[in-house]
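This is the structure I want to talk about, given as structure tokens.
Partial view: only certain chains, each at its native spot in the assembly.
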Amino acid sequence: MPRVITLGEIMLRLAPQGYNRFVQATSLEATYGGAEANVAVSLANYGIASSFITKLPKHQIGDAALNELRRYGVDVQHIVRGGDRLGIYYLEKGASQRPSLVIYDRAGSSMQKAEVEDFDWAQIFQDADWFHFTGISPALGDNVAAICMEACREAKKRGITVSCDLNYRKKLWTKEKAARVMGELAQYVDICIANEEDANDIFGISSEHSDVVGGQLNYKAYQKVAAQLSEQCGFKKVAITLRSSISASDNKWAALLYTGQQSYFSKEYKIHIVDRVGGGDSFSAGLIFGELMDYAPQQTIEFAVAASCLKHSIEGDLNHVSADEVRKLMDGDGSGRVSR
Amino acid sequence: MPRVITLGEIMLRLAPQGYNRFVQATSLEATYGGAEANVAVSLANYGIASSFITKLPKHQIGDAALNELRRYGVDVQHIVRGGDRLGIYYLEKGASQRPSLVIYDRAGSSMQKAEVEDFDWAQIFQDADWFHFTGISPALGDNVAAICMEACREAKKRGITVSCDLNYRKKLWTKEKAARVMGELAQYVDICIANEEDANDIFGISSEHSDVVGGQLNYKAYQKVAAQLSEQCGFKKVAITLRSSISASDNKWAALLYTGQQSYFSKEYKIHIVDRVGGGDSFSAGLIFGELMDYAPQQTIEFAVAASCLKHSIEGDLNHVSADEVRKLMDGDGSGRVSR
């Protein structure tokens, strides 16, 4: 099986039960997730040799985060232990017209304070086929941006394919800084993944006639966004997820894959949402899997969108689905009939 | 900040978890609510100096009810302690074609047995700007009706605005008695609030061409209901909520505000329901807030409807939303996208 290296942060996710608001909660569901860790788990679920790279505190809360990755088959042997704390994010699940709410409490985490010398890329990249990271890591600080840069350089040196999910987070950095740092990293990236807003937020490439707040996307216009991204940054391929938010309970979900020559649009799914956090990450993992399996572009984008469609029906950040389950949906059975 | 006095009952609400029926329950979620207490908490959430007036037993179950109000910022210093029991209502949450079920066990509660002399209105109404009550209180018994009457008279004497939510409860009194008692109280009421059935149940003013059971409301006809209510009872303003029940899981929700000259209709929301109990109360609080803030009528009704739309996405009787959250929805962002 191919070997994929993912670099990033895993956080403790604290969420009130059901649809309770933060001020109502007397207990919090404690799971673990983070954009890149989510990708790593998805890939392990598909049978890929998936290794996650991060830094975790030495205490039992750090152990618990590591255990969660290990539980789902992720290789944790290269995780560095040290530093002071595990980053946290509080999640309040939205419903109907009430949006989900995320409060980050990640400052000062072991990963945010990690240094370039914490990671031995020569050892990490042994036998590796793919390297994945997201725009959240460089946004954590110059030290983490430097780690990403080092990892990218080392990956390129070894001919490893590099993918990046732009994942712009406005609370972590400004658009200007994001443009500068991501622009530099972009030169090492083969495959770029973005959502319906990232390209505009980071690179100022906007889609015409789309109203993200109003839930109306102009699919065709995103073709141009993809092409422009590819040209401007030199990405070989660009994938864009297209989420039309009807409400916190119901979304439409599709994506396109631009290969330099052509755009491939997926089927669109109408989703009744269980938990939409990690939707984009599950898409990235599906896309990486399609590429690693040498699927045709249309097949790859259908797999990635079907995988992430299923994620919306699963509690927590992690996409607990097998490749077989994704293919069943991709092949047309979305009727949800009981499987006995 | 303005000061609002709300008079009424707070009960222990006992509900099976999730969608369990009463006969399946082995534990009950214990929260607290009641039409008027729900209004008081909403107003406190908007930053209003909100004081709740009731009578609670001296034991720890009474303490717990009082604590819940205090927790959410309601002024509880005028709550009288004494009597035998806290009223209870059992709630079974409906879904799809199965309706929610309410079983009242409130007879003999401290509030139901309260006497006119329990409350010192001179002290309570100090610095007050608004007095709110509902049609449930006078329905509890002649003693409670007398308390309402006394409070209304004292409020009027001090130039305090009086609002009343008609809230007809057929299990508490007959239409005839309701008409007589509410008719008398109406003379003190400035602003009347009603749902799509109350005007008909109490005052025999019906809307043409509406089928409440079938979920089909003739919005325009309610304009006439409002005008008629206003004329017949001398209300300065009349607000009517318009709920079209598609099922226990999905409702349409809107309202109108009649100001004597004109009717202002709100936007209509299509809601996927988490908990619809307290929907009308959150509307009342929104309306009072709009009036206290001197919003224009259209703005007031939009605020009130957006506030109560959000309530439907929140567990329990109480509407845990801030004025900012209401304004965000009112200004058009109902797409439920994650707020990070």
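Chains: A and B, in written order; residue numbering restarts at 1 for each.
In this text, contacts are C-beta pairs under 8 Å (C-beta built on N, C-alpha and C of every residue); 3 or more make two chains touch, one makes a residue touch a chain.
Predicted, not measured: the structure shown is a model, and the values here were computed from it.
Because every chain is the same sequence, the assembly can be counted simply: 2 are drawn, and the full complex in the file has 6 copies.
By definition in this document, only the chains that are shown with their structure count from here on.
Mean C-alpha positions place chain A and chain B at a centre distance of 44 Å. Listed in rising order, the residues of chain A touching chain B in the complex are 18-21, 23-24, 94-102, 104, 169-171, 212-215, 245-250, 276-277. Contact residues on chain B toward chain A in their complex (touch as defined above): 18, 72, 269, 271-274, 309-310, 312-316, 320-321, 325, 329, 332-340.
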